[in-house]
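Structure, as structure tokens:
Every protein chain of the complex appears in place save one, which is left out.
The letters A, B and C name the chains in turn, as written, and every chain counts its residues from 1.
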Amino acid sequence: MNPLDILYGAGGAWLAAAVTGLLAGSWRPGLRACCGLSALAGAAATGAGGWSLVYGDTRVVAPGPATITGGPLQLQMTSLAGVFVALLGIVAVAIALYVPRYHEPSRGTGVYLAACNLALLACLAVLAAGGMVTFLVSWETMSLACYLIILRHPRSGETARGAFWFLALSEIGFLLVVAAFVIVSAKTHATELDVIAARGHLVPGGWRAAAYLLALTGFGFKAGLVPLHVWLPEAHPVAPADGSAFLSGVVVKLGTYGIALFAFRLVPAAGSWPGLVTMGAGAVSAAIGILYALRERDIKRFLAYSTIENTGIIVTAFGAAMVFHAYRLSALSAFLLIAGLYHVANHGCYKTLLFLEAGVVEHATGTRDMDRLGGLVHRLPRSTVIAFVGTLGIAALPPLNGFVSEWLIFQGLFQGFRTGSHLTAILIVLAAATLGLTGGLAIYAFVRGFGIPYLGMPRTPKAAAAREPGQPVAGPALLAVACAALAVGAPVMLGALSRTAHTVTGTSLGPLLLPGKLTVIPAHTNFSAFSPTYLTVFLVAACAVPALIYLAGRPRAASVSVPVWDGGMVSFRPRMQYSAMTFSAPTRVTFDALYRPSVSVRRASDDDPAGRSGPVHYEAQVTPVFDRYLYRPVIRAVEWLADAIRPMQSGDVNLYLLYVFLVILLAYLLGAV
Amino acid sequence: MTTVEPQAGTSEQLIRRLADLGGLEVLGGAETRGAITVRMLPETLEEATHVIAASADTRLADMFADDGGDAPTLRLIWALEEGYLVTETEIQGDQYPPLSDIAPAAFVEECEIYEQFGIRPATGKPLNRLMLPPHAGPDFPRLGHRPAEPLDEAHALHTVGGQAFEFPFGPVRQVGVESLYYGLVTSGEEVVDVYLFTWHKHRGVEWRLRGTTPGEGIFFAERAEGLSAVAVGWAFAAAAEAALGVAPPPAAARTRAVALELERLYNHAAAMAALCQATGLTVGQSAAEIALERLLRVNAAAFGHRYLFGVIEPGGTARAPDIAVLRRDLPAAYGELRRAANALLATNSFVDRLEACGSLTAEEARRLGLVGPVARATGLAVDARLNGRRPRSGSADGGPYAEHPLTVVTADGGDVFARFQVMLGEAAESVRLIGEFLDAGTGAGRTPLPEKGNGELGSGHGLGWAESSRGEVLAWVALDETGRITRARLRPGSVRNWRGFDDACRSQNVFTDIPIIEASFWLTAAGLAR
Amino acid sequence: MNPSRGKAEAARRLRDTIAAQFGRSLHIRTLDTGSCAVCEQEIRLLAAPHYDLQRLGFFFTPAPRHADLLLVTGPMIRAFDVAARKTYEAMPGPKVVVATGACALGGVYPKDPFVHGNVGEVLPVDVWIPGCPPSPLALLQGLGVAVGRLAERTPGLTFIAGPAADGGEA
Partner (left out) sequence: MPLWFVRGLRRGVVTTRYPARRDDSAAWLPTPPAFRSRQLTREAADRMVAVCPSLALSRRDDILVFDVGACTACGWCAEAAPDVVTSSGEFELAATVRSALIKEIPIQGDEP
């Protein structure tokens, strides 16, 4: 019995769920069965992931059934993948619990669920792939399945557009990944990942760097590294809530998995600069991601940008780990790898949670526009509580899990001085500073992202009419529990991850990381230390004790309570609340250079010389810099190229025969050479 | 169609051109002393408005309705170069041509006329709540019959779209300021728009004036805007005098002028103090308030009332100034003001806050019919004191400002600093004028209003005006045959200038500029709401 | 007469409390219920150098939450009821209401659909300060009476002038 057996079970269950969904169509029990299977598989995957986290790799190359490529289906269970597998499992369970209340049973639902489970299976295969062919095939399968997921409601042009962005960028990324794999496998004459890893040193430095950069770019498309991120804000809003949750919670993470795979297993970089590049890319993505998130009023676009920020943080951690590795600071390197993986787990949990809650909000009010929501705390109390947990987590506020991982990452980066090289130290500190800015803005952004929709007064009748009964709760709640567990159980998690780090980097810092049972030390003593568990206990007590004292002692003096002083107005109106865009106006002014906002004040009666006899309409639009200055030109070039080579498509059979002949001739000549 | 009275300058040609439109009847300038009244048909009203608005140096000073006859009469008061032109038109039905599209200044009045008389411009344009509180029911007292359908509660000004929100402020605001509600529409940083509500202060003064004699009415007229009691009182009294065809004795007229200039002085001092308070310059505020208090004491010593209530009465003045006191104390008090002003002008932290703050262009000022220092700070030489200077038919004298011509202080820039400079210049001018008036001789006394045998006054209607520290004040009074007021229209300068306030606030300003702008306008909610 | 005497008693007791608690530091919030803007001017001048309210331990505060004394001007326009009530309720007790100026005392405007015509109609007035406008000196005296620091002189005044006598002292 080893994790792989469990994974076989999980994979099989997902396959079965996919088939069930396909057959079930709009038959409710069938769909429920499908979800049940999916949840079962998720649980199993979680178990397997946890197992391989605790007991390290299981390096059995399982000769599986033949694949389309003819090669054997090579599977294995590494503990680097373990954390991803566990995350995949939890997300799968949460989504499975969420779906039945979110999707009304219909023919489309069945197909959609089939696609979902196929995607889950493909993700599992990617993580468990022992061979390059297996990896690539399942990677592509995953992309296509996700494409189907995004196309759940293909009616609107928005959907098609978002799905197309996703597919296009995925395919470009895929090609680069293929190139990277081809290089390493050609240089190591192997296709099994283990073998490649073992012979990694055979790859000459130049090729190694090339392979790594190709992989970084290729996986960067999936991970949403700026400027390769444009598909996230396009695809996430149009996908159904659980679909976007899956995209952000798992698929994006697989991008970071790919980067880690190349960076730490296959071709550990020789010099420090690949690491610095990675770190820089991550830091920039983090800052730009959160800055754009602040300009979004669509909850899901907002969350998508925040995903960009978080993958940025993860990649920064990985990059720093590479740098330290290059400087032979194996302890710090392992430490940052651990921190990064921890953040993967955390972000996977709370971002999935938040996307599912965004779905609940859209379900209940019919809109995702923050400026049309408000006051949901009164209408959706349970969802509000759950969303609040997720918000605390993603804003990296103690005692939730986000704080733990970000604290670890900062502690790692602050020790950049240990590299000895001034330039490197400065760059690392710069990255740390960028992450600091990002962290601050993230709190700002999520005060907004939680406060505007959930607190205050409803801004529209629809928001006022939101109803909680019938809304999914179990799935998000599970994730909220997971977030809390990841915070309180940090020592356990870190223990497991340190074993992962040991198996990946070969350095074990178990005692160095956890001297006591519950205290964490960032790789080097005499730097800093803290205990997430104690912190949680303390914070809870700090809130609870005064509350108890207050409850115990009744207020003595007679007190009158009067409404808040409002200057004697007749009544507050929803229009008098901070709106999402006004709340973030200061950043718009501060980061003018980045946003290039175009402000327009319209009055219904601007043509009317009497003026001011109409509603004021104020808009400040942000220039989509990357879309306009990076992708538009490329797209134009491609279109131009297409026009240029159209003449080849004459439709004349003879001409086509000529093409065929020429190609064969070329191949022959090449073979002869 | 009677013959057009010989009038100097533009008004003559203007009336000729109006006459060409047909249906024009000139009621002559005689009984309305200095203002020509013409009656025109509703169908020619729109065209006529075009003609007048198009011609140079005309400004729509006021517009109001009167429910005297069987149908409401719409009156437009145009300020011409050298006097006023009143056009009156009987409105059949409940709609009239959309005049505010031609003369934007009319918008506020269109709203007010709709509230009070239920007739509205023939556009579907949303009108705003001005005077009537939201709770005003159909039985709420109005000047005319109430609107056909109730006013739109959530009226146009009340909606905020896009990425802005309304920052509510008031009606109960800082200490010692009037009740007033601002809705500051903001994008979080800059002020996008300002909504202003003053219905908290609507006391129905015009409604109260109905049925009173001019002698009784002056009491309420003064309290319509207490800080320009003299100006409003003078305008009201002058309107009554015009209606009855009498003029105050020259000495009394000069007394009025002295009181008016004293009022201007203390108001400008108060505005200066408010500017210092708004800019957080407490020392300057104290200095200005010392000057203000001394000026008020001069008022009390000279006229027996710190705010000069009860000085004006129809036909003349009730009190004579204590000339000795004025000659002795006024220069000292003004010196106080002058020194404070010089010190302020030498304080950069103060001047910097004023410059380029709350700017208005001359074009905006003309478009919105702004008056007083606000308009003069944009370079427009708008001053009602000039209008009296032209020798008028019906009265031999041209009023005190004809004998003692004033130089109109203007500035360009149109920002708060320009207004401040205008106020300082006017203060100096006021002191000079007061000296001249005193030399020419002042005193109490009144021309008895012509009475019929039974102690009742005659009938008639007339227009009166005065230049308060806030700008031109207009009053229009109609008396029935028993000499009681059937319709009194009071239009303090505040009514006009609040209209420009939100434009000034919107021009590239942030929250903290708004108190400064408000202080530089130095308007009253009481005057707007009446 | 009896209820009014009872009210007078209550008012006196309240003033004693005020004098005991805030005798040396009393915070004032003003409320304009439709004045002609002159009373406001006089109230602003209370803080000016000539009268310098602070020297007597009085302070203006914009927040009714911090205010002990409500200085009401104007004839209490009906449209202002909500705001007046809210402002009064927003003040912590014990609190004093001072009606300021002839309008507030029912002088200028009779009770009609526009105005209550008298602040006492809406708020429990403790001190009445006549005058149109009440000069800053009158306001100072009124505030002194409100905190029980000055004796009120009105009960003694008759406003009867003997043929020879003048000045109003009977």
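Things worth noting here:
The working rule: a residue touches a chain if its C-beta (ideal position, glycine included) is under 8 Å from a C-beta of that chain, and two chains touch if they have at least 3 such contacts.
Given the structure is predicted, the values throughout are model-derived calculations rather than measurements.
Partner chains of the missing chain, restricted to those shown and counted over the full complex, are B, C.
From the set B:Glu47, B:Asp94, B:Glu216 or B:Glu429, the residue in touch with the chain omitted from the display is B:Glu216, counting the whole complex. Checked against the hidden chain, the listed residues B:His50, B:Arg297 or B:Arg432 yield one contact partner: B:Arg297. Touching the omitted chain from chain B are residues 216, 219, 283-284, 286-287, 290, 293, 297, 300-301, 304-306, 309-310, 318, 339, 343, 346-347.
Summarising the interface, chain C meets the missing chain with residues 4, 7-8, 11-12, 15, 49-52, 55, 102, 105-108, 110, 120, 125-132, 135, 137-138, 140-142, 144-146, 150, 152-155, 157-163, 166-168.
By definition in this document, only the chains that are shown with their structure count from here on.
Viewed as a contact network, the protein chains are fully connected, with every chain touching every other. Contact count check for B-C and A-C (C-beta pairs in contact): higher for B-C.
With centres defined as mean CA coordinates, chain C is found 65 Å away from chain A. Mean C-alpha position of chain B lies 31 Å from that of chain C. Shared interface positions of chain C, i.e. residues touching 2 or more other chains, are given as 64, 80, 83, 86-87. The set of chain B residues touching two or more other chains comprises 134, 171-173, 179.
Touching chain B in their complex are the following residues of chain C: 28-51, 60-62, 64, 74-75, 77-80, 83, 86-87, 108-109, 112-115, 132-133, 135. Chain A meets chain C in the complex at residues 560, 562-563, 565-570. Put simply, chain B touches chain C in their complex at residues 133-136, 139-141, 171-179, 199-204, 207-208, 219-220, 223-227, 229, 270, 273, 286, 289-290, 292-293, 296, 306-307, 309, 524-527.
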